[in-house]
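Only one protein chain is missing; all other protein chains are in place.
Read from first to last, the chains carry the letters A, B and C; within each, the first residue is number 1.
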Amino acid sequence: MPRYFAAIVIVSALSASSSVLSATPQDTVRFEPTVAQPTFAVREPVLRVRPGTVLVSRTMFGPYYTEAGGAFPGEVGPIYVEGATTNDMLVVKILRIRPNHPIAASQIYADFGGLATDSKVRLLNDPIPPRRYIWRLDRERMTGRTELPDSRVKSIEIELKPMLGRVAVAPRGQEAFAGLWPGDFGGNMDAQEVREGTTVYLPIFHDGAYFYFGDGHARQGEGEVAGTGLETSMDVILQLDLIRGKRIDWPRLEDADYIMVAGSGRPLIDAFRLAHVELIEWLGEYGFGKWDAYALLSQVAESSVANIVDPAYTVVAKFPKRYLPR
Amino acid sequence: MPRYFAAIVIVSALSASSSVLSATPQDTVRFEPTVAQPTFAVREPVLRVRPGTVLVSRTMFGPYYTEAGGAFPGEVGPIYVEGATTNDMLVVKILRIRPNHPIAASQIYADFGGLATDSKVRLLNDPIPPRRYIWRLDRERMTGRTELPDSRVKSIEIELKPMLGRVAVAPRGQEAFAGLWPGDFGGNMDAQEVREGTTVYLPIFHDGAYFYFGDGHARQGEGEVAGTGLETSMDVILQLDLIRGKRIDWPRLEDADYIMVAGSGRPLIDAFRLAHVELIEWLGEYGFGKWDAYALLSQVAESSVANIVDPAYTVVAKFPKRYLPR
Amino acid sequence: MPRYFAAIVIVSALSASSSVLSATPQDTVRFEPTVAQPTFAVREPVLRVRPGTVLVSRTMFGPYYTEAGGAFPGEVGPIYVEGATTNDMLVVKILRIRPNHPIAASQIYADFGGLATDSKVRLLNDPIPPRRYIWRLDRERMTGRTELPDSRVKSIEIELKPMLGRVAVAPRGQEAFAGLWPGDFGGNMDAQEVREGTTVYLPIFHDGAYFYFGDGHARQGEGEVAGTGLETSMDVILQLDLIRGKRIDWPRLEDADYIMVAGSGRPLIDAFRLAHVELIEWLGEYGFGKWDAYALLSQVAESSVANIVDPAYTVVAKFPKRYLPR
Partner (left out) sequence: MPRYFAAIVIVSALSASSSVLSATPQDTVRFEPTVAQPTFAVREPVLRVRPGTVLVSRTMFGPYYTEAGGAFPGEVGPIYVEGATTNDMLVVKILRIRPNHPIAASQIYADFGGLATDSKVRLLNDPIPPRRYIWRLDRERMTGRTELPDSRVKSIEIELKPMLGRVAVAPRGQEAFAGLWPGDFGGNMDAQEVREGTTVYLPIFHDGAYFYFGDGHARQGEGEVAGTGLETSMDVILQLDLIRGKRIDWPRLEDADYIMVAGSGRPLIDAFRLAHVELIEWLGEYGFGKWDAYALLSQVAESSVANIVDPAYTVVAKFPKRYLPR
């Protein structure tokens, strides 16, 4: 994992928090975010970068991540990628995601969550009680520990697997979606696969792409069933690039082992189908016939249910790269 | 994997196909099935075994598995487990599942499948064209190869990962479900996790349990999206046992790494929630408080969508055993 | 088999139903049911009738309908229709459905219902409290009154609109579905439209059809949201007939104003789509092109959500007869 970091040699002195900053010649930019955004939308960029830029930055910090708790701070962005057009595909290489804060918080909500009634899944049952868990992070050993107030075992320690809940471009048209939304623009997909070593490909709906990121999870289970991961602040290193003349409809991901499509929608089956149908279309680019690809997915597809809590659910459909033609 | 087989040394000479057969003293029974069943239901048992019996048998063979194709042969069973009551839990240890036939077949159907319209998901679009793929199995190397008529690459070889699509008890009451159905009785869950090394725990709705098995897949992707795996005939070795005085509502699975619950239902989100809520109840047996378990699942749960094609969909919710208290 | 027939006295000259009844004297059979069936399935018929027979009968009575409450009594049937084949369509004209008991019961369940968690819709919330309501029926005025223990107004009176929750044939193959299930065989559709003046057309999966009926509701809301209507015992007069050489896939209904299809499935959208796609196919029989029919439904379709509580949900799609070509 840390291999990528070696590639980032020089981080130039930066005029840090200023709102617009061109990439330095070596294409490495350190950006200290100062403004948190409540929606994914076209708005005045906080930064402008050239394609290929390595971005050394961090997610927004706020009371949400403290012991006391508080409001979610919002996203970093939008970052305008110079020369990006709606005919291109945005490439986001995730070089590094690491917690930079000694605690993480997770929660259970009375009105948000996947295994209980919430504001979108209304039933007549009484709501469940809210809870908040503070996790002490050991960033050397990459573990987190929390107390379990109601359990026979009084605390538990788990390994950290840092990821970003949200990477996005501005959505199509004049729409503005709150940070909780995932969609064809990426957004709050809450996919574990958005981690170090993964490249995320995003469609571009507006010239400049208007890239956003945020929502660090030191660890998160599949489905993010209670509505949060180990929410904490993250140092991130991302490389932003373009593939020109390439249009996609939904976010694609790639790591050492898989090509993947992240489909978001409700109901869950629609997200599942969308991700897999788009994956079959991607396999077509590798020379697989549509029906052959369908038949093959029935034998080798893997998938993860990324979230079942957000306004749209997200499913990641995966095809093992070892079965791709050379 | 083959480790288990070593444990089964002596298989006594058996009067094979007769309809009722007591367990031999060493509790190993070889059973050659001759009758294929079209439903999971209470009916005259084909075999009676004592708890603890190791069953050396095979799935039913039929034209379905041949190059020409034909009807699905149905299930083996019911096997009556002596002394099993509705207060007990049936334990099915999967010691061995291996293809015993040189080919496997997979299909695409016009009226059955997860990524296209079918008889339950009716839309106005024209149906997709049916297809049949024959896979040549190399049972030494444990690989299968098929031709891809519409693709640039003309054939593909994949590793085999044998599993049983169906393990079941007779469902509650007087219901009789066709072999395509999964449910709380197990049935056609089409879960990859039903493989060598896994133990399946099933509820018992009728004294004697009335155990069924069948539907060997030499390999199957998550979701079984086109409606079939590599369908072929299997040699199986199963140990059937009871845990007395233990009642469960839905099938549980356990392997070296996970405790798991297989929930089946439609829509997909209901299967997903059911599996996870039942898993939280199981975690309660390990001393986790309900809300602690919910909060913890949000960080460490894994899951697989076993099938999205059967009359009920199946989701397997998983909790890593390394986080269970010792 | 014909031994049951002895129990059937011939009832001529029916004062019977006000509405419309054209049966000839010799085609009228009074049947007093004595056996309640727990499943829809092929089994020994309780009655054999000729096509065209007017059946004067009643639903099964049991403690379920009493003040004290108790188990549901099950269905009346199967009734074997002489000469019915799988190439024919069963015609069930509903001539009369009237409560024959002074009370009806409705319930709220902790584990069954559409607006709360239940055994199929599992969430972590606490279950809701069970409740039972006794309704006093005024069969002259056709009204029912119950007490509302938790409300400012202490009782409420509503008009009765009697219907049958269940009309069915034996399902295909060797399947046996408990009485709660609706499906392509009809069954527990819980559709208000199954009332006096409606004709129900059912597919036939076995020679003889094996017709069942039961589950009288003196009144029921759309969706049957809490899981019951005003459950009570009913006198019924049904005419059973055949249309030969006509095969259908799903139950059709017809009354003075609409042709209708009842689609059952989960999720709800699948039931909705299935009912409407089948209705478009029916419109094809009237000479509407498929796309014209689709476009037209978008302007004139009506529908009712019959139930959202049963193992499959039911939606009735309706096309106004005044827009059918003469």
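By definition in this document, contacts are C-beta pairs under 8 Å (C-beta built on N, C-alpha and C of every residue); 3 or more make two chains touch, one makes a residue touch a chain.
Remember, it's a predicted structure, so these values are computed and weren't measured experimentally.
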Discussion item. Considering the complete complex, identify which of C:Arg141, C:Arg244, C:Lys290 or C:Lys321 is in touch with the unshown chain.
Written reply: C:Lys290
Discussion item. One chain is left out of this view; which of A:Ala110, A:Leu124, A:Met142 or A:Leu324 touches it in the full complex?
Written reply: A:Leu124
Response to the item:
Listed in rising order, the chain C residues that touch the chain left out are 106-108, 113-116, 128-129, 131, 133, 148-153, 156, 158, 219-230, 267-269, 272-273, 276-277, 280, 286-305, 308, 313, 315, 323, 325
Practice prompt. May I ask you to list the residues on chain B that touch the chain which is not drawn?
Written response: 115-117, 121, 123-128, 267, 269
Item to complete: Extract the touching residues of chain A with respect to the undisplayed chain.
Response: 38-39, 41, 120-124, 173-178, 263, 265-267, 270, 273-274, 277-278, 280, 290, 294
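Please note the rule applied: only the chains that are shown with their structure count from here on.
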Fill in: chain A and chain C: spacing of chain centres that average the CA atoms, whole Å
50
Worksheet item: chain A to chain B: how many Å between their CA centres?
Response: 35
Worksheet, complete the sentence: Multi-partner residues in chain A (2 or more other chains touched) are 115-116, 128, 267, 269
